[in-house]
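A single protein chain has been omitted from the complex, and every remaining protein chain is retained in its original position.
Going in written order, the chains are labelled A, B and C, and every chain counts its residues from 1.
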Amino acid sequence: MIKVGIVGGTGYTGVELLRLLAQHPAADLRVITSRKETGVPVADMYASLRGRVDIAFSDPADAPLADCDVVFFATPHGVAMSQARDLLAAGVRVIDLAADFRLRDTAEFERWYKMPHACPDILEQSVYGLPEMNREAIRRAKVVGMAGCYPTSVQLGFLPLLEPVAGDLVDPESLIADCKSGVSGAGRGASVANLLAEAGDSFKAYGVAGHRHWPEIRQGLSAIAGRPVRLSFVPHLVPMIRGIHSTLYARLRPGAADVDFQALYERRYADEPFVDVMPAGSTPETRSVRASNMVRIAVHRLPDSDLLAVLVVEDNLVKGASGQAVQVMNILFDRPETEGLMQIPVLP
Amino acid sequence: MIKVGIVGGTGYTGVELLRLLAQHPAADLRVITSRKETGVPVADMYASLRGRVDIAFSDPADAPLADCDVVFFATPHGVAMSQARDLLAAGVRVIDLAADFRLRDTAEFERWYKMPHACPDILEQSVYGLPEMNREAIRRAKVVGMAGCYPTSVQLGFLPLLEPVAGDLVDPESLIADCKSGVSGAGRGASVANLLAEAGDSFKAYGVAGHRHWPEIRQGLSAIAGRPVRLSFVPHLVPMIRGIHSTLYARLRPGAADVDFQALYERRYADEPFVDVMPAGSTPETRSVRASNMVRIAVHRLPDSDLLAVLVVEDNLVKGASGQAVQVMNILFDRPETEGLMQIPVLP
Amino acid sequence: MIKVGIVGGTGYTGVELLRLLAQHPAADLRVITSRKETGVPVADMYASLRGRVDIAFSDPADAPLADCDVVFFATPHGVAMSQARDLLAAGVRVIDLAADFRLRDTAEFERWYKMPHACPDILEQSVYGLPEMNREAIRRAKVVGMAGCYPTSVQLGFLPLLEPVAGDLVDPESLIADCKSGVSGAGRGASVANLLAEAGDSFKAYGVAGHRHWPEIRQGLSAIAGRPVRLSFVPHLVPMIRGIHSTLYARLRPGAADVDFQALYERRYADEPFVDVMPAGSTPETRSVRASNMVRIAVHRLPDSDLLAVLVVEDNLVKGASGQAVQVMNILFDRPETEGLMQIPVLP
Partner (left out) sequence: MIKVGIVGGTGYTGVELLRLLAQHPAADLRVITSRKETGVPVADMYASLRGRVDIAFSDPADAPLADCDVVFFATPHGVAMSQARDLLAAGVRVIDLAADFRLRDTAEFERWYKMPHACPDILEQSVYGLPEMNREAIRRAKVVGMAGCYPTSVQLGFLPLLEPVAGDLVDPESLIADCKSGVSGAGRGASVANLLAEAGDSFKAYGVAGHRHWPEIRQGLSAIAGRPVRLSFVPHLVPMIRGIHSTLYARLRPGAADVDFQALYERRYADEPFVDVMPAGSTPETRSVRASNMVRIAVHRLPDSDLLAVLVVEDNLVKGASGQAVQVMNILFDRPETEGLMQIPVLP
């Protein structure tokens, strides 16, 4: 059994981790911390966990995290990097669901997150948590910075097009990601903007001038392409709870007009358990992956244009966060990668 | 392995059965029929099942249902009773999710469902599918008429109060069930009334003059009480997908003023794996049971009155339909009753 | 023109007042205050008002409220009573949308609102703002304490039954109000409980042990009946933005079995411009009054019982708050009562 700790379990990625880990046959949930909720049984906060998770929140100050095999950070940005060194010293693997170990460049991190990076040396040896892109590096990692929710969908959508092995198929200088997310992506903090009476029955863009996931996606796509890419990223807020739909646009190189993109995608993801390339002509719905770790992708040549559109759906709390973190845990501890993650999506 | 057939799997109770059975370790899904979708792979209709259910819909005319151990009917009313005799003759158990085997009295059935009953003799030996009420009878049944969605919540809510063993606690002549359901309860048929543009962002009562679940609830409560009860039942439509919330009112007998109802409910349901009596003062949310087979109940003495209010939440498609049907299958085939049904609710 | 001021216009009742007053032919909006938003143009906060409301929020400290003919308080409880005396001295009428002038009994006020009442003498001469109940008193009032959202629907629903003139039709000791409200009723404050990711796609009761609208409703119904009534009140939260649906239950006196309740309601409300008694058998939807000042009511004799069910729908922000406040303004200033309030409901 893998001894598991969670730091900061009161938000949505925290409760989703709990849902998944409580059903995971190899996970032994030992400790979960919350400064504000110290002493409160987890199931008092989330009735959905009554009878299934019987521990209480511990005080972060004296929680026995060092006795765990792995600690998940489901915290605001900045927490994981302040605790990683001690945990590593104790031999604990660290999986951060926040942004502390996402951006390779500390200057970029500091620009977007408005805080100095606490441990550039650990950052350097950390690995980016997107298994379909760098599974082998994850296998050897001590610290994993999990991919963000938008970045997971955008990178998986563009990946087969940009890998050098695919040839020079699209213009890497004019990529567009028009992304739409349910409101749970904004977290469980009290905020006027995400009230049902504000965000319900309405739709809007946000973060057009610059969103923190933008540098992360560029970094990832550039790594995939082996050269810098340019990307425009426009996120939108959808009046639903879970789900991300990314509509991706890429301009085809003249020579790529006859490429069979459907086959390219199917081939690339043939062995990936959590990426489903839909039949040609499909338009995947976010609910088709609700509460599951699956990503579904459809590829469309747009008529009367040189554009390829890639439609990607994921559950932002599962493949976009906690599910993918459990997938990484499975890889880190040599478990079957799908263990504990084969829940069928909930539809309707 | 239990060889399973499903008749009529294109509706919401059908796809929910598929979700549950595809994850059930002892169920071997052999055949699923649909006249309209014959030949269509199930996963083409429900993308959520891609890679998880690989059979196609069969023509009902020649589907090998008689080779199954059990056949679920997720059909409109009237279908199960027309096929039950042949299946029983072939030694197949029948679990009907529609109303053919709910009402004991054929006259009552004909009054509410506007069709003659096709097999009163089979109806007589059939058993009502509400395990918390009549588990032992189910164990020996050949045909089970599953409890309806509203009736499950209302009967489980009133049961501890009405059982003769509880004593004469409440007035059985003045029960009220003010019930609220998400729209999936209305099924997957095309209808104007259940369009998102009609039922969304609105709330209404319906069926006030008489709803088909009313005689079923009365029958069940009368059986529980061992005497006729009178019940007023007002269902309402909530702009959400899944979930039923029943707010039940019962008038206390003068002598019951000092009864500890919290303890009564906790005691009654102590051994029930799918009924969770919440702490005193709770107000359960439907999402706390979303996509799970749990029912959660809270009991309140209302201030300045002689009323007891019982709040009951269930997922209408799981405990209110397909989950409870799988629970009955487990009982029929001597499997652990919770097998394949321990999914943790999806929240948020 | 009526010179109008608003104190505290940043919440939902505030923006709804602005929507209605900006379209009111006799209202001249002079000043609106907000401590936090001083100097911010109102239309910067609510884009819906761009081009329609061109004033900015004023500092409450020096806003020229005393120059207005009427001041609306769309504030938290406790603000209106602290400013009423000065405004009255300046000859300004006060319309409070909060609770400061709802409860006649200061002890009751202090028990439910946890603060001493600042001006019992003014409370004594204030009038309760429910025109269908006490229009004439309003006409002569200097201070009006507007009826709450739930209380408006419950009182209008029970009123024809309880008025002494109706005779002894129902048992006033066993009334039940099972009420359902959209989330805008909880206001625009940042709160976790009302996030779309929390309150969306779910349903629950709340405030079962005691809600502040309960004493207000009892007071109103007792005034209507001319004797104390007993009422059980169970509010619920619906995943929608606007709308209240109250399902009211009353036990008929044996002698009332043959009363034509449909006719009783139609007669009682025949001259009321904002109360629509629906045809017999109707089940009104909240959307049928969305964004309008109408209330719609349907009356049902429940089968096999001695219960009458009354279904009432209103828009909680209009007839349940700001619309009714404008209606009261019209009465106070001898304008046609429907002036500025005849918007047709928005459906779908």
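Here is the rule we use: a contact is a pair of C-beta atoms (placed from the backbone, for glycine too) under 8 Å apart; a residue touches a chain by one contact, two chains touch by 3 or more.
Owing to the predicted nature of the structure, the values given are computational and were not obtained by experimental measurement.
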Chains still shown that are in contact with the chain withheld from the display: A, B, C
Residue touching the undisplayed chain, where the options are A:Asp62, A:Asp121, A:Asp271 or A:Asp304: A:Asp304
Residue touching the undisplayed chain, where the options are A:Gly11, A:Gly185, A:Pro239 or A:Gly323: A:Pro239
Which of A:Glu108, A:Glu163 or A:Asp201 contacts the chain that the document leaves out: A:Asp201
Where the unshown chain meets subunit B, residue by residue: 12, 182-184, 186, 188-192, 194-201, 239-241
Positions on subunit A where the hidden chain makes contact: 174, 176, 178, 180, 182, 197-198, 200-206, 208-210, 230-232, 234, 236, 238-243, 245, 247, 249, 251, 281, 283-287, 290, 300, 302-307, 309, 311, 313, 348
Touch residues of subunit C, complete complex, unshown partner: 12, 15, 19, 22-23, 46-52, 184, 188, 200-201, 241-242, 276, 278, 282, 284-285, 287-292, 296, 317, 342-348
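To be clear about the criterion, only the chains that are shown with their structure count from here on.
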Top-ranked pair of chains - ranking by C-beta pairs in contact: B-C
Classification of the subunit A:subunit C interface as same or different, half of numbers criterion: same
Centroid spacing, where centroids are CA-atom means, of subunit A and subunit B in whole angstrom: 37
Chain centre separation (subunit B, subunit C; CA means) in Å: 39
Gap in Å, rounded to a whole number, between the CA centres of subunit C and subunit A: 45
Of all residues in subunit C, the ones touching two or more other chains: 182, 197-198, 200-201, 239-241
